[in-house]
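Working notes for the structure below.
Not every chain of the complex is shown here; the ones you see sit where they belong.
Just so it is clear, A and B label the chains in written order, and each chain counts residues from 1 on its own.
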Amino acid sequence: MLRQITASMTFETRGRGLLEVTGRVADWVAESGLSSGLLSLFVRHTSASLLIQENADPDVRGDLERSFARLVPDGDPLFRHRDEGADDMPAHVRAALTAAQLSIPLTAGRLALGTWQGIYLWEHRMAASARGHSSSGGGVRR
Amino acid sequence: MLRQITASMTFETRGRGLLEVTGRVADWVAESGLSSGLLSLFVRHTSASLLIQENADPDVRGDLERSFARLVPDGDPLFRHRDEGADDMPAHVRAALTAAQLSIPLTAGRLALGTWQGIYLWEHRMAASARGHSSSGGGVRR
């Protein structure tokens, strides 16, 4: 029989950068008892993103940061919205260029991720923060 | 008991820019009677996007426009597809850089948006247009 389960999680970021959340999300899926279905993650902020990326080489994360820092430079004189500093508006543009939401199929009670895929919460602000997201799982329960 | 409801909406854009649609989407959720579940929005165009962004300071919207206009310049000689003008191909690239689809959890009969989040339809063409999207909600009905 189909079920629908929703929960909130909070993650402590350490400032700008990619925080892997695969483990905690996988734990939630295991506890939910869902065996086949769809998990949707939604970040409740406009200066952080959800990202699927390679979880093997840490250089990938550094390169992603450097690449986005060049595409959307901090302190760019183009920006008028600067209330919270030089990284404020760039964080919103980075959020627009990435995703606030991810839906991942569940099969046999597990996230159907590829071998090299991890789930990341991408903090775009320089300061550490507590970031909430909602997890919504729908599917067939064991 | 789980239900699945699908509907179409049309929005009149006023040319390039972010049109907030949070209110109409929230109204649809309220009318649907869904209390817990997942709402998926899908824009049926290739030159408009769906975006979660800050809904407080209007400067954010202007800065997003200026930032994307520099990343993907109108009239760029790089582009061969120019049938409909200088903003035609840039609109497709902007659509690729953003999202055609958004899924947002529903809790207690409401969109589980963060405090500062609004839902926007981003028109990438210069001309005003009627833009359709589909809303698909699945979940538990009150």
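Everything that follows uses one rule, which is that a residue touches a chain if its C-beta (ideal position, glycine included) is under 8 Å from a C-beta of that chain, and two chains touch if they have at least 3 such contacts.
Note that the structure is predicted; figures quoted are calculated from it, not measured.
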Given 2 displayed copies, the complete homo-oligomer in this file holds a copy count of 3
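Rule of thumb we're sticking to: only the chains that are shown with their structure count from here on.
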C-alpha-based rotation, chain A on chain B, 0 to 180 degrees, nearest 5 = 120
Measuring from the mean C-alpha position of chain A to the mean C-alpha position of chain B, what distance in angstrom results?
-> 19
Mind listing the chain A positions that touch chain B in their complex?
-> 2-4, 6, 38, 40, 42-46, 71-72, 76, 78-81, 83, 89, 92-93, 95-97, 99-101, 103, 132, 134-136, 138
Please give the residue numbers of chain B that touch chain A in the complex, ascending.
-> 2, 36-38, 51-54, 57, 59-60, 62-64, 66-68, 70-71, 97-99, 102-107, 112-117, 138-140
